[in-house]
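The complex appears here minus one protein chain, its other protein chains still in place.
Labels A and B are assigned to the chains in the order they are written; within every chain, residues are numbered from 1.
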Amino acid sequence: MLFNFANVLLFLVVGCLFVTLNLVVSRLLQTRLFTDEKYMPYECGEDPIGDTRIKFNARFYVIALIFLIFDVEIVFLFPWGVVFREIGVLAFVEMLIFIFMLLVGLAYIWVKGDLQWIRSIQSVREEVEQ
Amino acid sequence: MELNPQQLVFYLFALLTIGSAVVVVTIRNIVYAAFSLMVTLFSIAGLYVFLQADFLAATQVIVYVGGILVLILFGVMMTSGSLDLKLKLERGQLFWGGVVSLTIFGLLLSVITNTPQWENVDIGASQEPTTRKIGEMIMKEEYLLPFEIASILLLVALIGAALISRKEVRDE
Partner (left out) sequence: MDLPLNVLIISSLIKIVVVVHILLIGVMGMILAERKVSGWIQDRHGPNRVGPWGILQPIADGIKFLLKEDLVPDHVDKPVYLLAPAIILVPALVTCGVVPFGSSITVSGYEIPLQIADINIGVLYILAITSLGVYGVVLGAWASNNKYSLLGGLRSSAQMISYELTLGLSLIGVLILSSSLSLREIAIQQGSYPWTWNFLIHFPAFLAFTTAAFAETNRLPFDLAEAEQELVGGYHTEYSSMKFAMYFMAEYMHMIVGSAVAVTLFFGGWQFFGLETVGGPFWSGLISVGIFFVKTAFFLFVFIWVRWTLPRFRYDQLMNLGWKFLLPITLASIVVTATVWAFTQSKVLVGILNVVVACIVVAIVSTTLVMTREPEPVEDRGILSFTKESSS
């Protein structure tokens, strides 16, 4: 088993070498001409406006949080899937409960609007009124 | 000391783990810290492979590198200002951090020394795949209840996380 992982490691090393080689070769072959404008942030040719560090919609963070929890649950499903054929009904019932929990979680975030990306102004108003 | 290739790779991974962990705590730039945390977590997965824990190694990468660290990076990117924050260590943090990490280190040490025959692990020996074993242990009586409780815990975590973050979304 370790030998197979050693192959993966070898592949990883070869991959890294390949990337480095690419960069080095292109660095050696190219010419460089310094122009001020080239080194500015690209904003369609205009002078950049304001700061780059803009604030993002926190909804992205919510998605990442929910993803993480589902990810852990999926990892639990893998060993179950592998032994399912041998264990049969007990594993079946057990995983039914587990998947039910997943579904409850999904239903909860769905109903509460965490998966809703576009919201009409009226619903925002209703929420603010509450 | 003679080193066979296996040991060489093992020490390489160990060095990578410790080195990048040191970088995580000392570096000032928060994104660099997150990046070297990725290296740490990844090389820990490499160490798991040496322990014949193949399932754990994959899980480590999927959950920690692919999940938790992405969450941390997102958190950093969401919080305006934190990207250019220079992290600094204060004296009080150094003290309490030291206390906590020494306690954890002591705990780990006691676990290691209390494990029978911990020094006689043959890293080259091939064993049966662990995924099947883990599956059997979860499904049979031994760990059945903890497993189901874990699912409830995850559900609670999901609802809690959604609840807290929803409040933040609304505040904006």
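The working rule: a residue touches a chain if its C-beta (ideal position, glycine included) is under 8 Å from a C-beta of that chain, and two chains touch if they have at least 3 such contacts.
Computed from a predicted structure; not experimentally measured.
Checked against the hidden chain, the listed residues B:Ala21, B:Leu47, B:Val70 or B:Leu153 yield one contact partner: B:Val70. Residues of subunit A that touch the chain left out of view are 1, 3-5, 7-8, 10-12, 14-16, 18-20, 22-23, 25-27, 29-33, 38-44, 48, 52, 54, 56, 60, 63-64, 67, 70-71, 74, 77-78, 81-86, 88-89, 92, 95-96, 99, 102-103, 106, 110, 115-125, 128-129.
Against the chain not displayed here, subunit B makes contact via residues 31-32, 35, 38, 45, 54-55, 57-59, 61-62, 65-67, 70, 73-74, 77, 83, 129, 131.
Operating definition for what follows: only the chains that are shown with their structure count from here on.
Centre-to-centre separation of subunit A and subunit B, using mean CA positions: 18 Å. Against subunit A, the residues of subunit B that register as touching in their complex are 6, 9, 46, 49-50, 52, 54-55, 59, 62-63, 66-68, 70-71, 74-75, 77-78, 80-81, 83-84, 123-124, 126-127, 129, 131-132, 134-136, 138-140, 144, 147-148, 150-152, 154-155, 157-159, 161-162, 165-166, 168-170, 172. Of all the residues in subunit A, the ones that touch subunit B in their complex are 1-2, 5-6, 9, 53-62, 64-73, 75-76, 78-83, 86-87, 90-91, 94, 97-98, 101-102, 104-105, 108-109, 112-114, 127.
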